[in-house]
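Have a look at this one before I ask anything.
A single protein chain has been omitted; all remaining protein chains appear in their positions.
And now, chain A:
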């Protein structure tokens, strides 16, 4: 291969706890709104759930999708397809040979609501013939990427890389690599999750990772606040259209930003706790930055993984400081999970969209609910109001980490 193509972002799509598309989600984020809501059902009474809220999807997929189509998809696939349609239209519905078009849409957990519903139906009926034939195609974790591949005729490859809460970012990284290695010219990439179900709430609560701030759900997700007590589960999807710079230029596409570097590492340390020194996180960020060729001084913004857990937030902040040294002083740090909750496999993709838009619009989104910043936070947190980013060539890092010790860092550059 004679040269490695640059990879740019030409389309954005999402359906999230803040809005049914990217413009409404981004506007709500810049406005510092919370997507967390009390459950409007009997889960708490019925199952004794210790957590009484989550960041549920804002717009019912039924508003964007016909019923027969919905019935063939797990909600995780519905969200992904809705986001992919928006991203594709936003990219100008590019003319591309299907053999040069890829799809990489990941989920951290997969079609778990389909699994649980099917099992419930089987238990209730006691009759194997009541299990629907679409059960397997709907529960597969590759179902969202397969539906996206089918919808757009993406035949260069359809992939679903799985790394828990880093899945969405890793999917975008994989899509970037598909273009760099010459397998595709255009890739539809992102992440999705539909895990808000009483069994999953109970399971995450059992691992003591969820916020218990039941008296004030909108204020529960508070990364870097001294009183943070865990993350808030979120549902939704984010999808981007990645394209080789040449392909985008040839069709005169609007380019939001460039994905300049992808860094991956694993802690190999603990199933759920990040390695305390941050060595693995730093390696991922350093690899992404070195690949990008961007100087540390041009990194002006980081969209942190920061889920609002006591231990995780600070380890990441120290890792960023460890990577950038004194240059970290001029980094505007945003923790957007304070507003969206934690979309698990969708998080890295939605936060890539936020990072791309921050560079494109020169506005770092705020972190809300930080009443008292943790004194150990060694970075400049963007609080409550968006912050203007400087003119000229700038770059940002989007971090995503997952249960299992997965670390993914994407370096995004302005264009």
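Simple rule for what comes next: a residue touches a chain if its C-beta (ideal position, glycine included) is under 8 Å from a C-beta of that chain, and two chains touch if they have at least 3 such contacts; residues count from 1.
Convention: contacts and distances are computed from a predicted model.
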Item to check | Identity of the absent chain, which is to be given by its UniProt protein name, from "Extracellular solute-binding protein, family 1", "Heme lyase NrfEFG subunit NrfE", "RsbT antagonist protein RsbS" or "Acyl carrier protein" | outcome: "Acyl carrier protein"
Checklist entry - Which of A:68, A:126 or A:392 sits in contact with the chain that's absent? => result A:68
Item to check | Residue touching the undisplayed chain, where the options are A:38, A:130, A:270 or A:385 | outcome: A:130
Next on the checklist: For chain A, which positions touch the chain that isn't shown here?
Outcome noted: 66-69, 71, 125, 129-134, 137
